[in-house]
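For this view, one protein chain was removed and the others were kept in their places.
Our next item is chain A:
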Amino acid sequence: MSKIIVVTSGKGGVGKTTTSAAIGTGFALRGHKTVIVDFDVGLRNLDLIMGCERRVVYDFVNVVNGEANLQQALIKDKRLENLYVLAASQTRDKDALTLEGVEKVLMELKEQFEYVICDSPAGIEKGAHLAMYFADEAIVVTNPEVSSVRDSDRMLGILSSKSRRSENNEDPIVEHLLITRYNPERVAGGEMLSIDDVTDILAIKLKGVIPESQAVLKASNQGVPVILDTESDAGQAYNDTIDRLLGKEVKLRFVEVPKQGFFARLFGGK
């Protein structure tokens, strides 16, 4: 049975594209045939994070308009056998995607792939709506910060009332929370919302906590999804998240401040 999963947040810049690339790659690593679809029309970026930017010939809008067929537009990953990317169009026409066009492409993808990961643009306007409308599940990416949490809550309201599932009175979209850019030191210092603070407010099931990590920038510099950096904290945290999305119970890691010596603690050193 195949699944459409939207990666969404409301607020911009919280880590949706980083997460889409990592999660899509993670499913493919476990042997699931997966495609990651960039819905950010006009601001294509998933291709860069996946390292396939020079191989984009046709994009999502070309397929919707019948200028290319799906097979021509799908970009096969160079590293993994069952991983593909569908790039967003760089057009400035915001109406390039229509609900009918998106439906046609997604239903076709659903026949070929086990997981269809939709990388949503920021905001709650048309692009974000198109990315979530046909979803079976949603990964809500949230930073431990007031505006991100508030926007995630708004997005949860939209997921439960403005999706195809809700409009057809079907089972609701399954909602997963992913906290990213988490900094245990700042949480311990009382300067950043904790995991419990965020889950208390949003009240949906937590599927992972990705630490603030230098590995993310390094991975994006190189066009390698961070989950493939298996030594890194963020890579391992995304890997654990895949386990949980596949139903395994895995303990959270990288969420505590590493133990320090007595003097370091006394003087607040690092």
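What we mean here is this: a residue touches a chain if its C-beta (ideal position, glycine included) is under 8 Å from a C-beta of that chain, and two chains touch if they have at least 3 such contacts; residues count from 1.
Convention: contacts and distances are computed from a predicted model.
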Omitted chain (choose from "Amino acid ABC transporter permease", "Cell division topological specificity factor", "Ubiquitin Mut7-C domain-containing protein" or "ATP/GTP-binding protein") - UniProt protein name: "Cell division topological specificity factor"
From A:Met192, A:Leu206 or A:Ala219, residue that would touch the chain that is not displayed: A:Met192
Touching the absent chain when the full complex is considered, from A:Arg150, A:Arg164 or A:Arg253: A:Arg150
In chain A, positions touching the absent partner: 145-146, 149-150, 153-154, 157, 161, 187, 189-194, 197, 200-201, 265-268
